[in-house]
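One structure, as structure tokens, below. Some questions next.
One chain of protein is taken out of this complex; the other chains stay put.
Right, chain A next:
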Amino acid sequence: MSQPSLATAIKARPWLHKMMMPLANWYTNASGYRKLGLRADDLIPEESETVLLALKRLPPQEAYDRVFRLRRAVQASLAHQLLPKAQQTTPEQDVKYLSPIIKEIEAELKERDDLASLSISKRK
């Protein structure tokens, strides 16, 4: 399940995009996951068939890194500490690695539903 977002609508309007960027950067920073070394896609809830399948489809290296980030973050959270600056996620590192796969799976499922429910009628 990918996160609901207004991002595409905002990106489509350059003036709005320019206006929102400082606010967006502030918000992302304030939400604090980057200080625990996580990426935004690490926060997607795993408890759905779609996301579970997407996790299975991750390349081995990505999957390993993800688990490493999660464990490091849990450890930091338990210790009530933030990671040292060098280990925190930079905006460049915060890429979408999981949501493209989730979108692909959702598109597959939608196509399956569409094809399953199509009705054929002869042209008159």
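Assume a contact is a pair of C-beta atoms (placed from the backbone, for glycine too) under 8 Å apart; a residue touches a chain by one contact, two chains touch by 3 or more; residues count from 1.
Heads up, the rule we're going with is that contacts and distances are computed from a predicted model.
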Q) When you check the chain that is not on display against UniProt, which of "Large ribosomal subunit protein bL21m", "G1/S-specific cyclin-D2", "Cytochrome b-c1 complex subunit 2, mitochondrial" or "Conserved oligomeric Golgi complex subunit 4" does it turn out to be? A) "Cytochrome b-c1 complex subunit 2, mitochondrial"
**Q.** From A:11, A:71 or A:112, residue that would touch the chain that is not displayed
**A.** A:112
Q: With the missing chain put back, which residues of chain A would touch it? List them for me.
A: 56-57, 59, 108, 111-112, 114-115, 118-123
